[in-house]
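One protein chain omitted, others in place.
The letters A and B name the chains in turn, as written, and every chain counts its residues from 1.
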Amino acid sequence: MKTIVSIRNLEKHYGPKRAVAGISFTMTEGEILGLLGPNGAGKSTTINILSTILSPDKGEVEIVGHDLRKEPLAIKQNIGIVPQDLAIFEEITAEQNVRFFAGLYKLKRDDLDELVKEALELVGLEDRKKEKPKTFSGGMKRRLNIACAIAHRPKLIIMDEPTVGIDPQSRNHILESIKTLREKGATIIYSTHYMEEVEAIADRIMIMNEGVIIAEGTKEELIQIAGNETIYRFELNNSQNLDEQRISQIPGITNVHLAENQLTVQSEKSKSILHAIIATLFDNGCTFEKMTSKETSLETVFLELTGKRLRD
Amino acid sequence: MRFLKIAAFDFRNIIRNPTLLFSNMVLPLVLIGVMGFVTQSFFGSGLLSSYDYYGITMITLSALLVIMTATNAFMEEQVKKANIRMIYAPIAKAEIYLSKILSTFLVGTLSFIFILMIGQYGFGINFGGDHLPYIVILISMLVLFGSCFGTMMCCVLGDEEKASSISQLPVLLFSAFGGIFFSTYGLGKTVAFLSNVSPVKWIVECAFRIIYDNDFTLLLPVTLSLLGASAVCILVCQLTFKPEEFTC
Partner (left out) sequence: MLTILRNRFLRVPDKLYIIIIAVVIIPLVIGAVIYFSGATQSPYKIAFISKEDAPPVKHELIQIEQMNERPAMSALVMGKYNAIVEAVEDQKYTVTTYKDESFKKTIEEYFETGKLPVNHTTAKRGIGTSILGVILLIALMQGVALTTFYPDDRNKSTFKRIMMSPLTSRQYLVAQGMFTFSCLFVPTYFVILVMKICFKINIGFGLGALTGLLIIATALATAFSLFMASVMNRNISLATSGISILTCLLAGCLFNYDSQSKWLDAVTNILPQKPFMTLSQGMEGGQTFSDFPWQIGYIVGWIIVLWFEGSLITKKKVQKGIY
């Protein structure tokens, strides 16, 4: 597989503050990398450096085989950025918007029509291309925002929270288009606050916090880091006869905790042991009103690693 | 009470904006200084200096330019959304624009009182001597009109940029024909007619009559017309200001 992005020891300071503190990673062609992190984690700084508008203090960056410091123009030609802000012109039509931004790249005039059409089709705005974005809904503007970044067929697409504040339908449409882009061979960096989006499309996930990468891997690998487990909670009607020892002896149970008729049992996720726990409870003469179970999710991983909720 | 709170808040916003403060307090003085200096040699010594002439005309022009302060206070990009947001509060829509008018009027009047005082007592410009209070009344009425007009343009056009660039046109035309920059007498009948139509001419003439002839005949009609014109502007505000159009 061809390496599209290669970053080594990237650093960027704002005064005494280290926005990016020596990160390294690589991406291969056709990969979708989900970039997660709380606000101020250094995601936007990293994205701005990759898009060549911010120069790094230290480190090496190579994109599509070009060195960031030596050939920024060659890099620009090969990347497409979907900015977090709606960077589109409200006063000209959707098509003119896409044509304008595509026109900033070195493209053949004959290809331009085709590329503009392709981009508008991909985001589902082909039938509204003659209208001005002023009249668009939030979701449509977001989609146009994406179309403007992809018309020149960039090899690397960087999306900075492209789905902020839109309806679920538009979001699904956007996620579908991203998958289509990947099928066409694009490599994508996808920064977001929405865990479910990353789970849905990313091949690999990277979590940043305070300027460093604190975890990286597939969804399964990350869940493994946080201890892949299932937690069961029982609200017992009576617990005076319950012997906690007997439950913790069940193979696969890692922890048992009982307090005021609330029983919490932690177990390894892969083991199916719910029936064993329930059988033991009945044996001890315990009945229960309610039972919940929770598996480790990306959200838990994130919370555990950063100490912050994602949308804080 | 609530209305006064909004107005006080707007007042603070205006005086915290260095550009607005500069254009209201310093620019008129600079204009008088430069125009006076540049035209010094056209005026004889003694009776009337270039500073006396351009003191009145430039203050009239600057007072009219309060329109810019009004449009800025109401719909400048950084304050527009917050201003419009007030419609969600339980207040009448009139309170929103009236507070802009009041705050702009206060800032304008205070700064022109300051300028007139400085001019007369600091730089020895003839602003009427003992008749200065009447000139203050005249100018403050003009400031009131400017505040109402600027706010009205915002209500009608819904955009600061448009409002201020379009208002500049009549201001400059009326000023030119009103004799702000040069005397318009002896330029033919068309100009004489246009000059008589220009409200600026009457304000300037009213001021000069007070200062040089102790003649107050124009003061009442001019102030009343300005008040009337302001009332019309406010009426237009009430009719055209549709805050719901700004929400999205």
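One rule holds in what follows: a residue touches a chain if its C-beta (ideal position, glycine included) is under 8 Å from a C-beta of that chain, and two chains touch if they have at least 3 such contacts.
Small disclaimer: the values here were computed from a predicted structure and weren't measured.
Peer 1: Of B:14, B:73, B:135 or B:204, which sits in contact with the chain we cannot see?
Peer 2: Looking across B:14, B:73, B:135 or B:204, the contact with the absent chain belongs to B:204.
Peer 1: List every residue of chain A that touches the chain not included in the displayed model.
Peer 2: Residues of chain A in contact with the hidden chain: 48, 51-55, 73, 76-77, 79, 81, 83, 85-89, 91-92, 96, 100-101, 103-106, 148.
Peer 1: Which parts of chain B face the unshown chain closely enough to count as touching?
Peer 2: Missing-chain contacts on chain B: residues 19, 23, 27, 30-31, 34-35, 37-45, 47-48, 53, 68, 72, 77-78, 161-162, 164-166, 169, 176, 179, 181, 183-188, 204-205, 208-209, 211-213, 215.
Everything below uses one rule, namely that only the chains that are shown with their structure count from here on.
Peer 1: Centroid of chain A to centroid of chain B, CA atoms only: how many Å?
Peer 2: Whole-Å distance between the two chain centres: 55.
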